[in-house]
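Quick one: this structure, given as structure tokens, is what I'll be asking you about.
One chain of protein is taken out of this complex; the other chains stay put.
Right after this comes chain A.
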Amino acid sequence: MADRTLQTTAPGGKPAGRRPFDLKRQTGFSEIAWFCLFVLYAPIAVLIVFSFNDNRSVTLWTEFSLRWYRSALNNQGIQNAAMISLQVGAVATLVSTFFATLAALATTRNERFRGEGLVYAVINQPLMIPEIVTAVATLALFALIKQLTGVGGIGYLMLAHTVFCIPFAYMPIRARLEDMNLTLEQAAADLYATPLQVFRRITLPLMMPGIVAGAMLAFVVSFDDVIITLMVAGPGETTLPIYIFGQMRRGITPETNAVSTLIVLLSVVLVALLFFFGKRRR
């Protein structure tokens, strides 16, 4: 008895022969890690390297050059497609983040209500149903509406994007709200803040990192979408991924590499911004 007490209180004393489980110490850990990193990043590395290739070929390196960037940036088709992508992405991001914020507040800041599980399922529906099904269904519905009303335009594409962006925006916002201490809002109310002031001064600033993360996720998802866009987009509504997709069917050129590299750069900048924004808030 006395011995055991001595042993456990000895400075730095660990129970002998038993090391806590540590994943990093398992055999093959670093090999698997390196393999995963390689599989993930090797294709992107190759893409970026060959975007600087002077040659027309995407497999044969000759000499460093920026000519494909020049040609990509001067390409009217790419410029138009990028503009469409940005417009659709911006509208879809703003609208979906707005609704996702409301939905997240309703599902975390209210007493549980009947059918809350159903609401959750409906919000996340775009994640559950195969995208091709949603795409065909959306196409059919929009065709019907267009026929009945005679109204066309890019609004349909923006609406379709908004819908599938909502769950992506919703998830980080909800996670943030669930992490947040409810007592903070009570403390603000206790200090004479009206419900609206509590929201503006406490809830909104504290959920902001979640909203920003949700908005960025929504933008990336919208910017990246092919299947639904392919079905819904009308003439003159070609987004960047659709344009690249079309170009590739006529053969890959380093111009495609250059455009893709620029997109990678854009996402890196976005993620970096999010990171610094989050750090500053902490």
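The definition used in the following text is that contacts are C-beta pairs under 8 Å (C-beta built on N, C-alpha and C of every residue); 3 or more make two chains touch, one makes a residue touch a chain; residues count from 1.
By our rule, contacts and distances are computed from a predicted model.
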- Query: What is the protein name, per UniProt, of the chain that does not appear here: "Iron dicitrate transporter FecR", "OmpA family protein", "ATP synthase subunit a" or "Spermidine/putrescine import ATP-binding protein PotA"?
  - Reply: "Spermidine/putrescine import ATP-binding protein PotA"
- Which of A:V122, A:I154, A:A193 or A:I252 contacts the chain that the document leaves out: A:A193
- Query: Which one, A:I32, A:L184 or A:M248, makes contact with the chain that was left out?
  - Reply: A:L184
- For chain A, the residues touching the chain missing from this view: 181, 183-184, 186-195, 197-198, 201-202, 205-206, 281-282
